[in-house]
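Note that one protein chain is taken out, while the other chains of the complex remain in position.
Naming follows writing order (A, B and C), and every chain is counted from residue 1.
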Amino acid sequence: MHGSLLAKSTDNFIPAKSPRESLRSLITSSDLAFAMEAHDGLSAAIAQRAGFKALWASGLSISSSLGYRDASEASWSEVVDVVERMANVADIPILVDGDSGFGNFNNARLVARKLRQHCASGVCLEDKAFPKMNSFVGDRHPLADVGEFCGRLKAVKDQVPDPEFVLVARIEALIAGHGQDEALVRAHAYAEAGADAILIHSRKSDAEEIFAFTRAWQNRLPVVIVPTKYYRTPVSEYRKAGISTVVWANHNMRAAISAMRQVCDRIIREESIAGIESDVATLDELFDLLKYQELSAAEKRYLPQTENGVR
Amino acid sequence: MHGSLLAKSTDNFIPAKSPRESLRSLITSSDLAFAMEAHDGLSAAIAQRAGFKALWASGLSISSSLGYRDASEASWSEVVDVVERMANVADIPILVDGDSGFGNFNNARLVARKLRQHCASGVCLEDKAFPKMNSFVGDRHPLADVGEFCGRLKAVKDQVPDPEFVLVARIEALIAGHGQDEALVRAHAYAEAGADAILIHSRKSDAEEIFAFTRAWQNRLPVVIVPTKYYRTPVSEYRKAGISTVVWANHNMRAAISAMRQVCDRIIREESIAGIESDVATLDELFDLLKYQELSAAEKRYLPQTENGVR
Amino acid sequence: MHGSLLAKSTDNFIPAKSPRESLRSLITSSDLAFAMEAHDGLSAAIAQRAGFKALWASGLSISSSLGYRDASEASWSEVVDVVERMANVADIPILVDGDSGFGNFNNARLVARKLRQHCASGVCLEDKAFPKMNSFVGDRHPLADVGEFCGRLKAVKDQVPDPEFVLVARIEALIAGHGQDEALVRAHAYAEAGADAILIHSRKSDAEEIFAFTRAWQNRLPVVIVPTKYYRTPVSEYRKAGISTVVWANHNMRAAISAMRQVCDRIIREESIAGIESDVATLDELFDLLKYQELSAAEKRYLPQTENGVR
Partner (left out) sequence: MHGSLLAKSTDNFIPAKSPRESLRSLITSSDLAFAMEAHDGLSAAIAQRAGFKALWASGLSISSSLGYRDASEASWSEVVDVVERMANVADIPILVDGDSGFGNFNNARLVARKLRQHCASGVCLEDKAFPKMNSFVGDRHPLADVGEFCGRLKAVKDQVPDPEFVLVARIEALIAGHGQDEALVRAHAYAEAGADAILIHSRKSDAEEIFAFTRAWQNRLPVVIVPTKYYRTPVSEYRKAGISTVVWANHNMRAAISAMRQVCDRIIREESIAGIESDVATLDELFDLLKYQELSAAEKRYLPQTENGVR
């Protein structure tokens, strides 16, 4: 029995596209995988061109790009639209930061289904309430009830039965100051509820509580981490700890902010763009990135040619 | 070589969903098929519930529902969004009225790709320029150059290589007063360019010019018709003429307009809804149509139950 | 101090348009006012043409039209887009059903600001949590905490200081089975928090609990009612009770459903549109409703004319 948006029978749920590599393979492989943050079509194209094998559609970065704060201000449909635009330019898999699921189990499964339909390869749900606040801001991060959050996870799995679509359960227990035991209880419950991987989040400046978790967890499910705050820990330690995937969660956006601020400041001060010309990408680099040459070739193929070449 | 939005390699282009029946099968079958107009999620649900096997996402009806005139006022992305909402509630195939393709070959292929991604089963392109005017309005309906329009068709076929996605070429030569010869020349050219079916349009009050066309065309490709103006012709004649598909192109919307006008007029006049209560659908009918019972059942499955039943 | 989306200083907040009449005047006037449900551009045009002085952008009807259930499935930005399309065709004021505000105080004020920006004249917020369930479905309608809901109301008033923008507080206490005392306590608190009017909702088949409320309330603020279930009560009694505004909350949509279902059934059964042609609106009626004649006139004014009339 399914409803309105959810009315499709599940047996005919076929992937909308196959990215060149499978997100599931990346996450379950014994090699450490990396996912790079992107927040719009342009940053997705740049990350793919640089060689990343997967994208992280960051809630913080997408919100910021849209001009919202990362506190459930962007609507779920605005986020889905951004993800679709990323999928249109990149053919590496996209793992979407689905916040807490934009409401209850029903909102979570609706959004997951939409993301799947718009070519995302997976979604990450965190065990907070709606609306949420960014994990790096303030100290008020009430956790969702375990049973209620497991309902969200189960609903997503039932709604999107595609085995290639990855559901990552993100644990905020350490962020919220509840300690390892709470984190582990939750990890086991989320695995039971059907999660495909666990994202254990920390905002400490070292990775000790991450490693404490992985030692106890014993890789029952693949582990995903976000070393924004403990950025000094070398990757070799993640490999040693058997971590599956590292998410560089907001660095494209932060690089863009820094560069735009500097360029704006210089242009204001110098009343000129001559000084910054060599610091910014050329238009040709942009045209190459977004494949303008394909359009020229297509014009030759599809537009009638007149005697003097063009009409 | 593909560009930006068009960057996917074509060999991994897999359908986003499989409607229960294939639009291609309906159109190529020797049985006469019918497609019913829908313009939003609600009308799509009603048409499916009534037993129609396919939907026509009418440009006129969608524009009207959005409050636009059928003169290329709605943006292509607004139309795609409507189609997606129709696909979310209906699992019968949707043939989309793609107007003239919203620009040149590049816009046409971009829109076709997006429609495919958003679960449409086919698109119909008409041989006019952008912006267009509704075929029933006025006498200025300049036709597109044949070669240029064939470029649009080829570009769509190359961009959306899915064999299940149906491309219908709509001929406006009779509407524009150019006669049978022009219509046939165009039909042959469009077949050559890759169209899967021909929609021959007429605004005469009888079907004579339609039948003249089908006699000469000899079903080289399946023929689709829109008998909005020649509505008196019995369907048996279409079967005799070997027509593939009849589109009831705007009747859901026109029924809705008439009913809403009458209800508004009565409520204004009577200052009461008591008189019209028995003429309008019950809320229970609506709740059944959009499957509210599935949500109740899902709440039992996914929400934690408290001692006294619910929390 | 203002934030991101909310960054405008309030003293330069000027109305985006002035509907021909003010919603505030309608609601505060001693005459009984009526607001007719609309859910898209077309239904808005029809209701205005019929002579209604205000529109009710119904959450149930808009959700249904989009193919969603009235359980917070439509995103707030999808709802805002619909309201904008209604405002584009109608120049009577629109009171928007803002559900429970789409989250907490921050979501409520963001949505109210957006609605204001997109030409709504007012918003109605109900004292439930997010996600909500339609008031006519089931028995689980937990009320929001009074203080928390007052925070939502205050935040909206602070964010949209335009005195012409009307904030209606909708009380669900009777729906939820809490009785008159709870309803009155809430009404006083909401008035204190800045509401401009009170919508007291009931799903009884007579208006007794409505009148009990109005007798006790003594019109401290104007009262809005939605007699969907108690439709038999004559309007004269509302006038006697000093009620400000009656909302006909879903009758355009229910009329449309009924008419579309009947037309679909007949077309399926009769394999013909000849029988229903006289029951549905003519295309000319549609063209008149959406002012196609303005476009013809504009073409004469703005398009270069060639020797033979048009180019």
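Methods note: contacts are C-beta pairs under 8 Å (C-beta built on N, C-alpha and C of every residue); 3 or more make two chains touch, one makes a residue touch a chain.
Small disclaimer: the values here were computed from a predicted structure and weren't measured.
S.K.: For the chain that is not shown, enumerate the shown chains it touches in the whole assembly.
M.R.: When the full complex is considered, the omitted chain touches A, B, C.
S.K.: Touching the absent chain in the whole complex: find that residue among A:23, A:36 or A:123.
M.R.: That would be A:36, which touches the missing chain.
S.K.: Thinking of the whole complex, not just what is shown, which of A:88, A:106, A:121 or A:244 touches the missing chain?
M.R.: A:88
S.K.: Per the definition of touch given earlier, which of B:131, B:234, B:275 or B:304 contacts the omitted chain?
M.R.: B:131
S.K.: Residue by residue, what part of subunit C touches the chain that was omitted?
M.R.: 1-9, 12-20, 41, 45, 84, 88-91, 104-106, 117-119, 145, 147-148, 151-152, 154-155, 290-295, 297-299, 301-304
S.K.: Quickly run down the residues of subunit A that touch the omitted chain.
M.R.: Touching the chain left out of view, subunit A contributes residues 34, 36, 40-47, 49-52, 64-69, 71, 85-86, 88-89, 133-134, 136-138, 140, 227-228, 231-232, 234-235, 248, 250-265, 267-268, 271-274, 276-277, 279-283, 285-287, 289-292, 295-296, 299, 310.
S.K.: Considering the entire assembly, which residues of subunit B contact the chain that has been omitted?
M.R.: Output for subunit B: 3-5, 67-69, 71-73, 75-78, 102-104, 106-107, 110, 130-131.
By our rule, only the chains that are shown with their structure count from here on.
S.K.: Rounded to the nearest whole Å, what is the centre-to-centre distance of subunit B and subunit C, using the mean of the C-alpha atoms as each centre?
M.R.: The answer is 30 Å.
S.K.: Please list all residues of subunit C that touch 2 or more other chains.
M.R.: 67-69, 71
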